[in-house]
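Working notes, structure below.
Here the complex is missing a single protein chain, while all its other protein chains stay put.
Chain IDs A, B and C follow the sequence of writing; residue 1 opens each chain.
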Amino acid sequence: MGLSKDQIAQRIAQELSDGWYVNLGIGIPTLVANHIPQGVNVEFQSENGILGMGPFPFEGEEDADLINAGKQTITAMPGASFFSSELSFAMIRGQHVQLTVLGAMEVSDNGDIANWKIPGRMVKGMGGAMDLVASAENIIVAMQHTNRAGESKLLTNCSLPLTGVQCVKKIVTDLAVLEVDPERGFVLLERAPGVTIDEIRSKTAGRLVVEGNIPEMQL
Amino acid sequence: MGLSKDQIAQRIAQELSDGWYVNLGIGIPTLVANHIPQGVNVEFQSENGILGMGPFPFEGEEDADLINAGKQTITAMPGASFFSSELSFAMIRGQHVQLTVLGAMEVSDNGDIANWKIPGRMVKGMGGAMDLVASAENIIVAMQHTNRAGESKLLTNCSLPLTGVQCVKKIVTDLAVLEVDPERGFVLLERAPGVTIDEIRSKTAGRLVVEGNIPEMQL
Amino acid sequence: MSTTKYISKVVPDATAALEGLEDNMTMMFGGFGLCGIPENSISAIREKGTTGITCISNNAGIDDFGLGLLLHTRQIKKMIASYVGENDEFERQMLSGELEVELIPQGTLAERCRAAGAGVPAFYTPAGYGTEVAKGKEMRVFNGKPHILEHAFEAPFAFVKAWKGDKAGNLIFKGTARNFNPMMAMAGKITVAEVEELVEVGQLEPNSIHIPGIFVQRIFQGVDYEKRIEQRTVRAKSE
Partner (left out) sequence: MSTTKYISKVVPDATAALEGLEDNMTMMFGGFGLCGIPENSISAIREKGTTGITCISNNAGIDDFGLGLLLHTRQIKKMIASYVGENDEFERQMLSGELEVELIPQGTLAERCRAAGAGVPAFYTPAGYGTEVAKGKEMRVFNGKPHILEHAFEAPFAFVKAWKGDKAGNLIFKGTARNFNPMMAMAGKITVAEVEELVEVGQLEPNSIHIPGIFVQRIFQGVDYEKRIEQRTVRAKSE
């Protein structure tokens, strides 16, 4: 079974704290914005130059001059601000953004991440991901536990070119919530409803730490 | 005899080219703004954050939020812009300002300048002068040829702590216009009306190059 | 730095703004995706047929718009960008080796543009440490964290697009169309600004100017803006 993409986003949304500034990557991370817990106010930063990003516009109200980092048309919330890429990455490198959520192709058990290149096959570029992972104090990776071939994406060492080293703090997959302890590996915190520790173990290629009772996620 | 402060400024104003952005230091340089030749449009930059600085305000129209680098109340010309100190010095270090005019206590014959400190006596600080002289491609020094004690301010080596090295391109004093050739020294270009080459020579401690006929300044 | 007369910054159109543009030059292009790109300048460069271009731009346009137009005509020799994922022709030329590509972290790209304009020749950043981006670069630890040394770009020409501009070159951008345009305006030795609305000197609020005219050497009233949307995403009115 495991979580749907939307449920992964929902679980990550539980990590948000009131008052945080948050950068959401393309894909599952974008869905996090749909699940903000009640009473929690966060502002979304998009690295192309907006703070206070709102939902997609109503049909017919799209503005070509108002997009997010995924090039999607968006809206601006009250209190939003626009700025240059230079100031945007000043916010990111300067650690003013409290949480970064992004996808990954691979994560290693010491926190390395690979998500920008498959040599000879996919060469889209790193965009802002390298700046984000090198600077953010709090990085959550949102991804499937395994790739399309069924192979684990949680490895001892990444096989793909790295985006950043020893930076991932937490991972939420369709199967589990894990914390990265660079010394010990992936520390299992929660299981997806109905998913067994054995299944998680069998699909985690890197070091997995299972201590005590592992609760099911509450969604 | 020699020039008055206002005449020094007037002579420097002849160096302006149409379309230049110009930074004027405190003292004689400030007076340059009163002598812009007809048909020449320049914009004045003040390093505290304005481009398009205008004349002093009319009495009663002073604005505490609108000053120049000398902390004097000023006005803004049409087309002016305000900006942060960071962007202001980006303009200066990035060589977007075509001319810097500033005062000096001493200049050496290879273009070093000292104008910010007399050890044990005057410790006002360098303000923006070190950034200006280190970056400007075109620096004119406006000063008296000699100090109050009658000693030359045009030296072989500066005796005071330096503001910048090998940066001064031209000097306009009450007695002369000189170009700095780091290899040869102060090259005499023009004499103030009625001032002899001998007088200039006697009041110039550094190497002085006198070649050919030296015309009088035209004011 | 050229001693451009600010009173004659205004040129009639994009074609006139290209004076001095030659083959094998490095050029910056503002914009993020298709948002805020200098559409008129790109078209004029295509018409002029300038080749061997080294492009510094966050993205490479799409197949039939933006810098994709110059890729299609093989006018671009090298692309320096952070993300090039929307362009099949780009990928084809890159994989076949026809096109040189240098991929750079987006924040480093932005900062290297700013550094160029701000007279900062080099700076340290943590972005890319431990990755192939760091190869051959100086590494240094500050506050216990490794950083790499990055250098300012050099760009004889920069092409930017603004919302409003005045004849002294002052620029105001709109929304997220600001993106890379301000830093590239700062960085260009000759910066060409095309604007949706060119106004007289004095008509822009001095307190609201994003890029002062000192950074702009040529400016013109742009025409026929398509402002194409790359990913049209909407929600239903009922939501």
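By definition in this document, a residue touches a chain if its C-beta (ideal position, glycine included) is under 8 Å from a C-beta of that chain, and two chains touch if they have at least 3 such contacts.
Computed from a prediction, not measured in an experiment: that's the story for all the values here.
Note that the absent chain touches A, B, C when the full complex is taken as a whole. From the set A:E137, A:E151 or A:E216, the residue in touch with the chain omitted from the display is A:E137, counting the whole complex.
For the options B:W20, B:F89 or B:F186, the residue in contact with the chain missing from this view is B:F89. Of the options A:P78, A:G120 or A:G194, the residue whose C-beta touches the omitted chain is A:P78.
Residue positions on chain C in contact with the hidden chain: 111, 115, 118-126, 140, 142-143, 145, 147, 151, 172-175, 206-208, in rising order. The set of chain A residues touching the chain not shown comprises 17-21, 41, 43, 45, 51-52, 76, 78-83, 87, 89-98, 135, 137. Although one chain is not shown, part of chain B still touches it, namely residues 46-50, 55-74, 76, 82-86, 88-89, 92-93, 112, 120, 123-131, 134-135, 161-166.
The criterion applied here is as follows: only the chains that are shown with their structure count from here on.
By the count of C-beta pairs in contact, the leading chain pair is A-C.
Separating the CA-averaged centres of chain A and chain C is a span of 28 Å. One simple way to say how far apart two chains are is to compare their mean CA positions; for chain B and chain C this gives 36 Å.
Chain centres here are Cα averages; for chain A and chain B they lie 55 Å apart.
With touch defined as above, chain B holds no residue shared between interfaces to two or more other chains. Shown for chain C are the residues in touch with two or more other chains, namely 114.
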